[in-house]
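I have a structure here, written as structure tokens, and I will follow up with some questions on it.
Note that one protein chain is taken out, while the other chains of the complex remain in position.
Every chain is named by a letter (A, B and C) in the order it is written, and numbering of its residues begins at 1.
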Amino acid sequence: MLAKASDKWVWIVAGLLLVLLILIPFKWFLGPYTNLMIFIAIYTMVTLGLCLLMGYSGQVSLGQAAFFGIGAYFSAILSKTYGVNPWLAMLLGATATGAFAYVIGIPIFRLRGNYLAMATLGLGIIIYILFRQLGQYTGGPDGMAGIPYLSVGGFAFNTAFRRYFLIWGFCLASLLVSQRIVNSRTGRALRAIHGSEPAAESVGISVSFYKVKIFVLSAVLSSLAGSLYVHHLRFVSPQSFDFLASVVIVVMAAIGGLASIWGAIFGAAAIRILGDEILPRFENLSLLKSWDLDYLNIIVYGLLLIVVMVFMPQGLFVGMRDAFERWRLKHAQREAVT
Amino acid sequence: MSLDQFLQYLVSGLSQGSIYALVGLGFTLIYAVTKIINFAQGEFVMLGGMLSFVLMESAGIPMVPALLLSIIIAVVIGAIMYLLAIRSAKKASEVSLIIITIGAAILIRGIAGEVWGVDAVRPPFFTGEKSISFFGALIHPQALWIVGTTLMITILLHLFLSHTMLGKALKASSINPEAAKLVGIDTRAMGLVAFVLAAALGAIGGVVMAPLTLTSYQVGVMLGLKGFVAASIGGFMSPIATVIGGILLGVVESLAVGVDWGPFTSAYKDAIALVILLAILLIRAGRLAAEERGS
Amino acid sequence: MRKWFYLLLAVVMLAAAIPLAGVGCSSEKEAYVVGAIFSTSGAASDLGVPEERTVNMMVEEINDNGGINGHKLKVIVYNDESKTENALNLATKLMEQDQVLAIIGPTTTGSSLAIIDAVTTGKTPLVSCAASIDIVTPIEDRFWVFKTPQTDVQAIREIYGYFEEEGITKIALITDTSSYGAAGRKYLLEEKSTYGITVVDDQTFNSGDTNMQSQLTHIKGTSAQAVICWATNKESAIVAQDMQTLEMTIPLFCSHGVANQAFIDQAGEAANGVILPAGKLLVVDDVPDSDPQEEVLTKYRDDYEALYGAGSVNTFGGHAYDALSMVVMALEEMDEDLSTAEAREFIRDYIEDDVEDWPGTGGVFTMSPTDHLGMAPGSLALIKIEDGEWTWLQ
Partner (left out) sequence: MKSLILETRGLYKAFGGLTAVDKVDLSVEAGRITSVIGPNGAGKTTLFNLIAGVYMPTSGEILFDGKPLGTAPPHNRAALGIARTFQNVLLFDNMTALENVMTGQHSRSRYGFFEAALRLPKAHLEEETISLNAMKYLNLVGLGMYADRNPLSLPLGQQKLLTIARALATEPKLLLLDEPGAGLNALEKQSLSELIRRVRDMGITVVLVEHDMDLVMGIAEWVVVLDSGQKIAEGTASQVQKDKRVIAAYLGEEEAVE
């Protein structure tokens, strides 16, 4: 990267943001929002997977919650029922999810567009049904409670404060790794596929291989997020992985922007904050007293999806970024003229 | 399984399958003309049912006008959806269109929930509720209405597509949009026609089935999915293929309960449809890939 | 170029985050603050909405009568949207941000189970309004947790007891695969041998299914003398209707989950003849004056229906009534200058030690260190639907 004057500022602001991120869970600052922030981190990881998939293979998965769920249940069942070390369970879960995504990805990614969307949707619902039906392992529709905390040596992540740092650590690491992959040979191959599949093939890039690869990566990220999710909540039930859950992930990705690593945080944060903090305030506004929160959420998601996709198919985040760039460019030109 | 029982499974499957077929027809129509899979199709079924209940029970409108009015309102919503969301996304990619129709689906569902609440409702039956015996298998009169409507619509749709100018234009733009444009067919208007027709089909389905299946703001998702499976079995080709697909699905689901096979209990009924869906899509994937390679 | 965008965004976020820090410390002085988590939307809103209405009604009445020892009562109701994941967030928010003295709800078993850990660590009493017995067992892990609704097991015993009297021994089950239906199925199978009952067919369906004829055809082919359907309104109504279509003559028993007017509306004619166990609230007029619950049932029903319309009362709101009443009774006895932590402990101790032979809408409660439900037997009635009306079967 070239060192420009603005780079210094970027580093300073990034540093400030990091400090802010570190300070958030302290009681005297934004302590009450620790839980919210933890969910943002978890959903950022899931969204990131989908952003990569949509942005780089140009395909959508409507069953992303299934991978999130497989990771979650792997961790929950292995660590609670079979007493496996939670870290090992997490690793096994990620490996199994990755392997599953690979096996299923090879046939499924011969489809594209509408058919792929429907296939992933169907897959997601089948897995959701399995979560509910395999009651002897999963606890059925009621779910499982009392899942152990993660711990290192004698240090247990048994408070939200501690888990905050753990989970955000994972989240930032995922973002960093994804950022590196995108800027590498693999990332170029993926962008090439998104640009033009025949041209990508012509320079020696195996389109189907990379599509499956990114699908596996997205599944592994979701699975890790799922593991963190159960060790945070210490509770898991199929409800968190139903069709609507997959749609919410799509909403986050659409808001954050396809093919944008940092957009994933933006998307996850925007939707979580909207759903957890902003919309609930409307519920009790006398003007809108009759608004029912559940539907209000769905309505807002629906509107966001339509508006963003119609006007900024690249995603709200990227759309805003590009609009800002255009504005700056125009501004700079005008200045150059005068 | 006795013969009586077998017959009953068939009859139950047939009536349920007709429901899937009705929903599937809308998918087929829109897909054929616009190459869009309308994820909101199930919501029009919901709208039809809910509107007919509200108009009859709350507004006190007599049955026949209420039914017609519900279909008309659903059609208007379908047109609005096409004009505002689908058509304004001019150069949208297929993935964007998928997301847009999902957005429309949850938007419609959310508004319906907001307006009508969570409670399931049941509009009155068209004609009584004394079961009719059919070689020992019993069928609800409303189920006969459903089966009859499905048959009727399939025939009408078939006639419309092959015997009217508009229908032929619609068919032409589905077979070869470029050629259709050349002979002066406004393919975008055809898109609108397809959406409007599909909304009407969905709403008719909703209106006819709601007294039997009950309806609530959230029935659209699963019905939409099953309808899609029906359309997939039929290959998104023709109305008749879709109807066969729907009825096949209904009967398979119904028989699966009777067979009690292996670890699979009736709890996996929905999974059956989805496994069929995946199998079909994967076979299709193989065929598509082969076609692309030209072998 | 892009970097400027990120920079700008970062600054905006910083600016937005700072004022957030100050949010959430605006409770009225003097008021006692109690938290509630109800599913006022989503799948369980049938249950959550009457609970919220009940709480609003009670708060208004208490404050109109001068509050609790001069303190106003404030109940902060959060909606978990029928999602377990939200419940945990909301419980944490209630305890840490809103500093509530006790929490009532959540509406659903899943949400209740999900927050038990949190309230235990937060040392805040929870009076759940959800059904499952798992919420209050094992008791050693449920120090801070109470519940008010009857359990599935109680309802099932009521039905099975009736079978024993009537000499019914072979039954068929048809249950929803939802959390509610699955729990019912589990206890139906567990309890059957005590009553000498054989389950000859065990069918399930999914929430949202629109046709149960196949399952019922299967049942019809067995020697079952009665069908038990464990599900909520809509699916139970379809089962009733499909049984009618298939001209099945054996009686249908439903769960207490359908004890509300909506079920009768949905099932229409097919509802007639359905038998279900339910709180006495539905048949208040049939309850004899000698019954200890008679007074509270009549008052609650009259108050509720005066506000929300005739025929609107249901047992779920009653669970919230019982839960909040227990907390209010504790507050009435509480010293005024306790810290939040002390107050929380006092309320817990009070409910455990001092709720004794207290008639609520759901039953007569006697809490103890070994029983955090504490409901005396006989709190449920078997109710039959005749001509669209609830009638007491006993």
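We adopt the following convention: a contact is a pair of C-beta atoms (placed from the backbone, for glycine too) under 8 Å apart; a residue touches a chain by one contact, two chains touch by 3 or more.
All figures in this text were calculated on a predicted structure; none of them were measured in a lab.
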{"item": "Given A:134, A:177 or A:303, the one touching the chain that is not displayed", "value": "A:177"}
{"item": "Candidates A:159, A:202 or A:333 - the one touching the absent chain", "value": "A:202"}
{"item": "Positions on subunit A contacted by the hidden chain, ascending", "value": "177, 180-181, 183-189, 191-192, 194-196, 198-207, 213, 217, 259"}
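The rule we apply is simple: only the chains that are shown with their structure count from here on.
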{"item": "Shared interface partners, meaning chains that touch subunit A and subunit C", "value": "B"}
{"item": "A-B or B-C - the one linked by more C-beta pairs in contact", "value": "A-B"}
{"item": "Distance between the centres, which are taken as Cα means, of subunit C and subunit B, whole angstrom", "value": "36"}
{"item": "Distance from subunit B to subunit A - Cα centre to Cα centre, in angstrom", "value": "32"}
{"item": "Residue list for subunit A, restricted to those that touch at least two other chains", "value": "129, 133, 292, 294-295, 297"}
{"item": "For subunit B, residues that touch 2 or more chains besides their own", "value": "113, 117, 221, 267, 270"}
{"item": "Subunit A to subunit C touching residues, read off their complex", "value": "4, 6-7, 9-10, 13-14, 16-17, 20, 24, 29-33, 35-36, 39, 129, 132-133, 135, 140-143, 145-146, 160, 233-235, 237, 239-240, 262, 266, 276, 280, 283, 292-295, 297, 320-321, 324-325, 328-329"}
{"item": "Complex contacts: residues of subunit C adjacent to subunit A", "value": "1-11, 13-14, 17, 20-21, 24, 40-42, 45, 78-79, 81-86, 88-89, 92-93, 96-97, 109-110, 113-114, 116-117, 132, 134, 177-179, 182-183, 206"}
{"item": "For the subunit A and subunit B complex, residues of the former touching the latter", "value": "54, 58-60, 62, 107-108, 110-115, 117-119, 121-123, 125-126, 129-130, 133, 243-244, 247, 250, 254, 291-292, 294-306, 309-310, 313"}
